[in-house]
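Yeah, one chain of the complex is gone here, protein chain that is, but the others are all in their spots.
Chain lettering (A and B) follows the sequence in which the chains are written, and residue indices restart at 1 in each chain.
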Amino acid sequence: MLILTAFIIAALVVVAQIAGQRRAATLAGDEPQSLHSRPIYHGLKSALWTGLVGFSILIVASVVSRQLIDTQLRASLPTDVQGYADIKKDRLISDAKAVGDGDIVSAPLDEGYKTARDALAQDYLGLKTLREWGISIGTVLASLAALFLTYRGIHRESRARNSSERIIRGGLFVSAGIAILTTIGILFSLLGETIKFFSNVPFYKFLFGTHWSPLSGVFEGVVDENTVGAIPLFAGTFMITGIAMLVAVPIGLMAAVYLSDYASPRVRAWAKPLLEILAGIPTVVYGFFAAITVAPLIRGSGEALGLSVASESALAAGFVMGIMIIPFISSLSDDVINAVPQSLRDGSYGLGATKSETITKVVLPAALPGIVSAVLLGISRAVGETMIVVMAAGQGANLTWNPLEAVTTVTVQIVALITGDTEADTAAGPAFALGFTLLCITLILNMFALRIVQKYRMRYE
Amino acid sequence: MDQTSHQSAKPGAPSVHRTSAAQGRLKKRYRIEAWFKACGMLAVGLACAALIWLLSSVVGKAVGGMTETYITLPVTFDKAEIDPKGSGDPKVIRGGNFSGLIKTSLRGAFPFIKKRRDKLALYKLTSNGAELELRHRAMNDPSIIGTTQTIRLLASDDVDLYVKGYEGELRTLAHSGTATPVGMSGNVKVRVDANAFQAALEKAKEELRRKADALRQQAQREERAIGVFEGRIKALPDDANPDLRSQYESRITAYKSRRDTLMRNAQEFEKRANTDGGRELLSPSLPSYFVFINGGVIKVETVSPNMIEGQALVPLSSEVPAGATDWQLKVNPTSESGRRIGDKQATWIEVLRANGKVETNFNWRFFTASDSREAETAGIWSSAAGSFWTMLITFFLSFPIGVAAAIYLEQFAPKNRITDFIEVNINNLAAVPSIVFGLLGLAVIIEFIGNDIFGEQLRSTALAGGIVLALMSLPTIIIASRAAIKAVPPSIKEAALGVGASNEQAVFHHVLPLAMPGILTGTIIAMAQALGETAPLLMIGMVAFITEVPTSPLDNASVLPVQIFRWSDFPERAFEMRTAAAILVLLVFLVIMNTIAVLLRKRFERRW
Partner (left out) sequence: MNVVTEQEQIANTMIQAKQQSAETQYKIVSKNVDVFYGNKQALSGVTFNAHANEVTSLIGPSGCGKSTFLRCVNRMNDTIPICRVEGEIWIDGQDIHAPELDVVELRARVGMVFQKPNPFPKSIYENIAYGPRIHGLTKDKSELDELVTVCLKRAGLWGEVKDRLEEPGTGLSGGQQQRLCIARAIATQPDVILMDEPCSALDPIATARIEELMHELRENYTIMIVTHSMAQAQRVSQRTAFFHLGELVEYGETEQVFRNPTDERTESYISGRIG
């Protein structure tokens, strides 16, 4: 219903554009220069106002009326259920809504509950119909009014271009603001659950506890504070990230050095796109590669050497993640190595330094801040990477230093908690708390990296 | 060191750089140089090798998934089983016992199979998909009910694997001599007037030697235990408890007797292995040997140089002696215990194959079918459609918003704190892990916007997935678009302003069209990233098992990468191949998108 309304408004917008344009053109007659603005802007102004009024009323009314319905339902609870606990009231209301919407509902607790629920569902249905019709008719009328007023307002001197440009500029600003809205959305969505989680669990138990199995010992939706120690996850993330960086940093850096200072243009023309392909491969493909090809290989060669290797070893996940990060490190390092001025290289060559001496003693030290920031960004990438570890690392929290054993990571646990069979409300707490931690780590790394790059830029510009 | 030594040599005298010491140092420096360069080459080589390894591993696995196997059999559409009253009503036909038809037809092809267990194994040759196809056929054309049709039945995934040779291929071994079978079904002996089975016997003897080695190793462990206890007895003080001593001694005796038994068995095995001839058992962990003779097939169970004995998996037509060219000895080098398909089923497939009833075709079904729990009927169409809807939403949200934001920031934004804050924000958003966007989608889009505001169930829908991916791609698009807009020289905008265009007109008429190729390139790259993205979609429930093709963004949907993730979790080897094939499809899309981006960049690249 509401979606249909949205389509109607969209159609009205088109009508407004065409009608406005026509009317302006008719007004101008044979003297197009007599108009202050070109007809298209008159149409645009009318269309923008129609859409703006219609869609904003639709959204605001939907939100507000939804809240109103909830308040109304709560107020009209039958007297015999007024004694229910709040949590039970919430459930009653949501069950009633589900009945009204025709969704699947869990079995009623008792007979009283059922009658109350069904009565409430009737109320809800009435309110729902009222809401949908009310909103639909209201918004369409408002849009029509906007259309009509703007249409009437079209005359030769009206500054339609200026006013429609103002609206467009506002739209541009709002678009730019969506980035901020997204950030706020991320913070609030994570913080809400995280704060709820930490109201039950002291944060030090989470940050420094060494036992992780959040879904064991759940009592009435409250997790046991002794089973949510995230240290094994941090350790696992740290180990896999470390292995990845051991693979990615030397290879990525040396590849960047070779491609920028040694390789012939032909080699560069070949190797750079290949590295870009490596960067463009989806992580789920890396995950498949890690789980199906690399892990059995590592396990097999480990057994040939007489080592016991878990089939979901940290080594396999870390190694493949390293391959994934190679192009990241190499392209970022390439940029900073190329940014080192040629005059420094000339100065070194002029003193009779070889290429490798120039690179290791002059170019790389000069590019060091940029390289450090590339590595930090690489680490932040590795920490937040999900699919490779979900597919190739373990599920069980295991505190170990042995890269041949299975470890689990923060991201793996988030996925396991959210996609698992547990009731969403119980799993959300630890999952969002982990997500918040992850966000903090990556943001701090990113801030550091950007700060370093900014400082470095100032030095050469 | 005095000061004069640093002064340049007089003309003619050798410089410090031409002494032999300097030459030596130079050599060493060049060695380091060469080594460093080699390291660089190695790094590039390793990166490229990793790419090639990854791609070849995927392609190698995908090859098997691109074909499918059919078994052609006559099927009688028995009226009694499908539509006893002859109503022709599709609803009645839908409920028909089509699996029974296939079973009957299979039994008809192998009339000699009598045991219940064997029959059950026989029914596993075809897939459930074959049954669905029969049902469709009968529903579309009820007139075939009551007739017998020759029909291609989809083979099960195990049969498919065997036919493609993933379970070992049957090879014919060279042999000589005339073979005389004794018995026609059940247990059959075949005697040959030459040592035709020497090779098979050798395999059995190798197995004996391996067993003997294992026994000897066990014996050695017993021996070490003996040594330990003898040491303990020696270490006992003279006044030690005599019970302890006798206890130790009895332990030693036990160990010794066990050791001797082990050694005897080992010797026995070795003796059997090392003497010529003899009669040995072929265990299931050895390659499987078959004798094809007089229209029958015998699975070899015991072997001696000139005689074998075993079960007739296909009964023989007679006991007539067969000349050297009339019978064959075949081997499947993969042992039965290492295969998903037993010797019996393998033999039946071989019989069908010999009659030209097995064919392998290109797997079109993979592209047109929806997801399934059975590898042979699973396809990517539903998830591809899900990807399409998701990308549609993503594009129509992120492109306009991203470009608008970029225009604002580049052309209209005043230099103030708010603008700086937005910039920092965008840079940070680009680094937020994708899974966090998934959590955002879960909490805000599904719970808040979906449930609380609109009362729509957005979980698992392409709409929710598209919104999440759009938010994720926004920073990439904004950054790329800003770079493209910045690259348009200000002189162009000034020229437009100079002829009296408004700021907005200058931007939308002149700057934006010139920046468009760069913006599109950035957008396509962002879309390619979004197309391969998996983690955030897991968070918003797009991992569901979807067999219906979504027809709108509000339907429950899955996407290609998520399907790859789900399939990769299935243990069947056939699924592994299909996962690889699905990856290949995804990669083809990505390659196409990136190629378009590169071409666009090349075609419209302009240096101002």
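In this section, a residue touches a chain if its C-beta (ideal position, glycine included) is under 8 Å from a C-beta of that chain, and two chains touch if they have at least 3 such contacts.
What you are looking at is a predicted structure, and each value in this text was computed from that prediction instead of being measured.
> One chain is left out of this view; which of A:Ala244, A:Ile298 or A:Ala366 touches it in the full complex?
Result: among the candidates, A:Ala366 touches the missing chain.
> For the chain left off this view, which of A:Val60, A:Leu351 or A:Cys440 is in contact with it?
A:Leu351
> Which residues does subunit B use to touch the chain missing from this display?
1, 3, 6-9, 11-12, 15-18, 22, 25-26, 29-30
> Over the whole complex, note the residues of subunit A touching the chain we left out.
265, 341, 343-354, 357, 361-362, 365-366, 459
Keep this in mind: only the chains that are shown with their structure count from here on.
> Please report how many Å separate the Cα centroid of subunit A from that of subunit B, as a whole number.
29
> State the interface residues of subunit B toward subunit A in the complex, per the touch definition above.
Subunit B reaches subunit A through residues 17, 29-30, 32-33, 36-37, 39-44, 46-48, 50-51, 53-54, 57-58, 61, 400-402, 404-405, 407-409, 412-413, 421-422, 425-429, 431-440, 442-444, 448, 452-455, 457, 471, 474-475, 478, 502-504, 528-529, 531-535, 538-539, 541, 543, 561-562, 564-565, 568-569, 576, 579-580, 583, 586-587, 590, 594.
> For a test of understanding, state which residues of subunit A touch subunit B in their complex under the given definition.
2, 59, 62-63, 66, 101, 103, 128, 161-162, 165, 168-169, 171-173, 175-180, 182-183, 185-186, 188-190, 192-193, 250-255, 257-259, 262-263, 267, 271, 274-278, 280-289, 291-293, 323, 326-327, 330, 352, 354-357, 359-360, 377, 380, 383-387, 390-391, 411, 414-415, 418-419, 431-432, 435, 438-439, 442-443, 445-447, 450
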